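All protein chains but one are shown at their positions in the complex.
Let's turn to chain A:
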Amino acid sequence: MTSYTICVFTENTIGILNKITTIFTRRRINIDSLTVSETERKGISRFTIVIRHESRDAVEKLVRQIRKIIEVLAVFGYLNEDIAYNEIALFKVSTPIGAKPLDIETINKTYKAWVVYWHLTYVIIQKTGTEEEIFEFFDYIKPHEILEFVRSGRVAVSKSPQTLVDYLPEAEWEYYQ
């Protein structure tokens, strides 16, 4: 199974998320993570969708089907090496009185994670990084009892020097030809 990151640029209209996800559902492709936000261009949304699949061919077909949605401006399918990517995780970690204290120095210096909220019996730690880095930290912090854990889903930009404008309107087609 290879991880693919699919970036979809769309007009920002009601129901567009539904129009995109139904393409995955129909082909029984599970979405690992999904983030949406407005781009540097007003009214244009960017969907970053991460899936795993054994067939590049199937992913290319998927990308073309997504492109058929009228509101979609461009779609790009990326392998991990094509992109800079990251996600944010928040850990709510139990710190009851008498428990082993957190090693803040290691958390900061080794894991590049930060405490963003202090409470009497727990703290909230924010960790930014790749999925692997987040799970490394997860394993490190696990003995302290994780009360809650959440990941943001991947955000990614391509390493290509081109911008969205350079690709429009036929980006996805050029990309796979």
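Criterion: a residue touches a chain if its C-beta (ideal position, glycine included) is under 8 Å from a C-beta of that chain, and two chains touch if they have at least 3 such contacts; residues count from 1.
Heads up, the rule we're going with is that contacts and distances are computed from a predicted model.
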Check your understanding: Which choice in "Acetolactate synthase", "Copper-containing nitrite reductase", "Protein GlxC" or "Extracellular solute-binding protein" gives the name that UniProt lists for the one chain left out?
Key -> "Acetolactate synthase"
Point to revise | Residue of A:1, A:14 or A:97 touching the missing chain in the full complex | key: A:14
Review point. Which of these, A:65, A:128 or A:158, touches the one chain of the complex that we don't see?
Key: A:65
Practice item. Write the list of chain A residues that the hidden chain touches. Key: 10-11, 14-15, 18-19, 22, 26, 57, 60-61, 64-65, 67-68, 70-73, 169-170, 173
